[in-house]
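Here it is, the structure, as structure tokens.
All protein chains but one are shown at their positions in the complex.
Chains here go by letter, A, B and C, matching the order in which they are written, and residues are numbered from 1 within each.
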Amino acid sequence: MNAAVIGASGYSGEELVRLLARHPNVTLAAVTSRSLAGKPVADVMPGLRHLVGDLEFSNSDPAELAARDDLDVFFLALPHGVASEYADPLFQAGKTIIDLSADFRLGSTAAYEDYYGQPHPAPHLLQAAPYVIPELAGEKWKRASLIACPGCYPTSVQLPLIPLLKAGIIKPSGIVINSYSGVSGAGRKVAEDFIYCERNESMKGYGMPKHRHLSEIEEQLEKAAFTDCIVQFNPHLAPMSRGISTTIVTKAIGSLQDVYSTWDAAYADKPFVSVLPSGTYPDTKYVAGTNRADISAVYDPRTKNFVITSAIDNLLKGASGQAVQLLNLKFGFEETAGLV
Amino acid sequence: MNAAVIGASGYSGEELVRLLARHPNVTLAAVTSRSLAGKPVADVMPGLRHLVGDLEFSNSDPAELAARDDLDVFFLALPHGVASEYADPLFQAGKTIIDLSADFRLGSTAAYEDYYGQPHPAPHLLQAAPYVIPELAGEKWKRASLIACPGCYPTSVQLPLIPLLKAGIIKPSGIVINSYSGVSGAGRKVAEDFIYCERNESMKGYGMPKHRHLSEIEEQLEKAAFTDCIVQFNPHLAPMSRGISTTIVTKAIGSLQDVYSTWDAAYADKPFVSVLPSGTYPDTKYVAGTNRADISAVYDPRTKNFVITSAIDNLLKGASGQAVQLLNLKFGFEETAGLV
Amino acid sequence: MNAAVIGASGYSGEELVRLLARHPNVTLAAVTSRSLAGKPVADVMPGLRHLVGDLEFSNSDPAELAARDDLDVFFLALPHGVASEYADPLFQAGKTIIDLSADFRLGSTAAYEDYYGQPHPAPHLLQAAPYVIPELAGEKWKRASLIACPGCYPTSVQLPLIPLLKAGIIKPSGIVINSYSGVSGAGRKVAEDFIYCERNESMKGYGMPKHRHLSEIEEQLEKAAFTDCIVQFNPHLAPMSRGISTTIVTKAIGSLQDVYSTWDAAYADKPFVSVLPSGTYPDTKYVAGTNRADISAVYDPRTKNFVITSAIDNLLKGASGQAVQLLNLKFGFEETAGLV
Partner (left out) sequence: MNAAVIGASGYSGEELVRLLARHPNVTLAAVTSRSLAGKPVADVMPGLRHLVGDLEFSNSDPAELAARDDLDVFFLALPHGVASEYADPLFQAGKTIIDLSADFRLGSTAAYEDYYGQPHPAPHLLQAAPYVIPELAGEKWKRASLIACPGCYPTSVQLPLIPLLKAGIIKPSGIVINSYSGVSGAGRKVAEDFIYCERNESMKGYGMPKHRHLSEIEEQLEKAAFTDCIVQFNPHLAPMSRGISTTIVTKAIGSLQDVYSTWDAAYADKPFVSVLPSGTYPDTKYVAGTNRADISAVYDPRTKNFVITSAIDNLLKGASGQAVQLLNLKFGFEETAGLV
């Protein structure tokens, strides 16, 4: 199977290249970037020198890529809006597309327009494009050829919450989420706010109260809860390269034991979700560089709340690792192939 | 006026030494530490070489210190429990004591025992020891000779919340607080969890749901609200040396304009509290090394919550800076003396 | 005395604003920046909110500034080449100018052209502009009205070496210098190489073997040694915001005792140079935020070399702090005024 990474100039693209170059079942056959076309990948991603050989960035346009017989699966590491320009012809050509942008994450075109500030670029594809966190999504999605890979914050939120909402163990209303992301969450963005001296020794909130990922979080929580879920989502930047630490406060319906038995049932056979004992806190350090999510919870008898904490690597379980996990599951490879 | 820092071996003690050595109205006359007695301060705190000259750590016991005529004011940078061993004889001797420990922060001895795991060591002094965040405490406390300096997390919480609770602009119930502290919050603690490689690139929660500072936060919020305030307080460790970033979710009663007019009234003439425009987020980087607190708020019409953010330097406005501010105000010095 | 900071948008400019706003003998009367004119300084430098009040950036051109009667001393925090455009009219108008650029650091216009890639922009001013590290420069320079403030790396090199070269204790040939700078050494440069994720957890050399500061280092060492000094200078970037750590290997002529007695004689009464005992290593952490230089040396009997180490804060003793120290000395203020 031959894979292509489209728009590989950012950090998610780099992680895709790293993972696919080592993948036992896949050949990384093309890496594209409009701005880097013709350059050796090893020059742009010196950390991957030992993996990429002489591979160069190519500058294929969507139609050309769709016409290539030698490419089977396409990972889109592109900005929202741009991703659709590729997804559409590739989909028509019968290719498999795993899209890491926001273009196919929302079922509602109204929400897309509200949160992303432009009309949805490819509404006709939405029905065909399942949104998939593999631990939560069942089996049907594997028949799709266009798959929406979830956002980083939303993954850190849904893995602990969705099973609990489905089981009715927490109240769907009044959920408060605080998330802290490493700076790579902003991608390889060259702006004053992201230079070293501005982010080092700095912690701050941003994008409150209506960060784009809120739309994705709420849509998915509501599907699980079968009711409205209006959440407070507070994203922050933390002085580290990678990792998301999320802390969620929810009203308890069931007991802490219910939380754990629900999680154990949901994740017992899932290689990438670790349920930590109550009182042990997920630490971004221990998931960085892995495709794992660590989750944990405490109960506060004073407030009758659960405080739920999770940690993921924003570039792996929050983006490229999850994308490769989707590939593995869709094509029947080992779920962990290329990911440990 | 001659000042002494008692128990100066930790980071708060070091900041006190720095501030007092530069203070225009105070002479730093003694610096004590049981473990460091006899050592030059400059050897233990090389960053202060230019400030401390030949000063050495002394090892005075409480009674000896109380008997010294040449010392007027004592800053206690000691663990809880130990602080009382000094506060008692110093108080009896008529000295001024600014205590940075938890010993006199709580009015309730039951809460002290519950949260600190031992009976209160000096209950007879509690009445005499006001708890003072200077921007919130009025004038009466200046007559006291034993003053409780608030904790770091509680300061970051109370500065934004107390005026709003007093004005009835937020609901006292259901408050959710997430705080992220730089590693110096743990003091100069030598333990595996605090070595560089364990904390670098790491973010995690700890001490949930009943961190010691919760008792202090709730007691003070309840005083302001004249009703119960059961809050959810989630402390975390962040990979930086200094700073606390706090994000608070509260139910709105008044409008965002009410929040800002209340804050403006409370802090217009306060040199150390900056009210930032809604949408500008306090950043620990911009308060590090200062005695300032930055606060800001947004309103979320979807949830009818305010999301309030604050940032302080945990060692300054959260400890030693506030202690010196207390000194300044009590003795009629410029409020900012030695602090800018 | 009224001071102006010209070109204050970078990190050195920010430090100048911080230092001058607190200076007991100086009023910070103007802060200029072409790109930021009209903006409140507090918005651009939020860390200085408590110091700058309502001050705004102004956009004066050189002639206008030279014509202002209310401004006495000008700090130029401008790129090389641009600085001369201001220095010339200000000098003609009889103002005092402390220039932090490279324009007046080199006596040789040929070296300037060689290292900076353009003809010297104001050769007629060179004779009038002394190059001054205050601990090394004697008294005559105080009569000058245009003063060249040395570079950061060169300051970290000259403070330990110049007295030893003058005393003939080290060989002038074969000196090897390795320097490691915090990222603020690149200023507030917005480029991919300086975004957080590129510099975090990264250490690398750059600019070898002919970094611009080499010209300044060699010219000054040669003046002290009265002979050629061809040195190997290896600059590097280190993952921290501030600080320069320099390690120098030189052939010994005298003994280690000679090194220390020479340093002690040179620096005994200098408040900003600390001579550390052999075996104690200067640490950037302990000079960060100060105008101090720490220096130390060991002797290696196997190689007959001295290994000399120094540490400074690149933005303070390496730039803005030293500039204010120059102001203090020129105008007869306390040498440490505004600097402790």
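Quick note on the criterion: a residue touches a chain if its C-beta (ideal position, glycine included) is under 8 Å from a C-beta of that chain, and two chains touch if they have at least 3 such contacts.
Everything numeric in this text was worked out from a predicted model, so none of it was measured.
Of the chains displayed, those contacted by the omitted chain across the entire assembly are A, B, C. When the whole complex is considered, the residue among C:Asn59, C:Gln92, C:Ser108 or C:Gln232 that touches the unshown chain is C:Gln232. Here the missing chain is touched by one residue of C:Ser84, C:Ser101, C:Gln158 or C:Ser245, and it is C:Ser245. For the options C:Thr27, C:Thr109 or C:Ser202, the residue in contact with the chain missing from this view is C:Ser202. Contact with the chain not shown here comes from a single listed residue; of B:His80, B:His120, B:Lys171 or B:Arg199, that residue is B:Arg199. Interface residues of subunit B facing the missing partner chain: 11, 182-184, 188-192, 194-201, 239-241. As for the chain not pictured, it touches subunit A at residues 22, 46-47, 49-51, 201, 271-272, 274, 283, 285-290, 292, 294, 336, 340.
Residues 174, 176, 178, 180, 182, 198, 200-206, 208-210, 230-232, 234, 236, 238-243, 245, 247, 249, 281-285, 288, 298-300, 302-303, 305, 307, 309, 311 of subunit C touch the missing chain (whole complex, contact as defined above).
We adopt the following convention: only the chains that are shown with their structure count from here on.
Compared with subunit A, the chain whose C-alpha mean position is the greatest distance off is C.
Taking shared numbers over all numbers used, the subunit B to subunit C interface scores over half, which places it in the same class. One simple way to say how far apart two chains are is to compare their mean CA positions; for subunit A and subunit C this gives 46 Å.
Distance between chain centres (mean CA atoms), subunit A to subunit B: 39 Å. Work out the mean CA point of subunit B and of subunit C, and you get 37 Å between them.
Along subunit C, residues 201 each make contact with two or more other chains.
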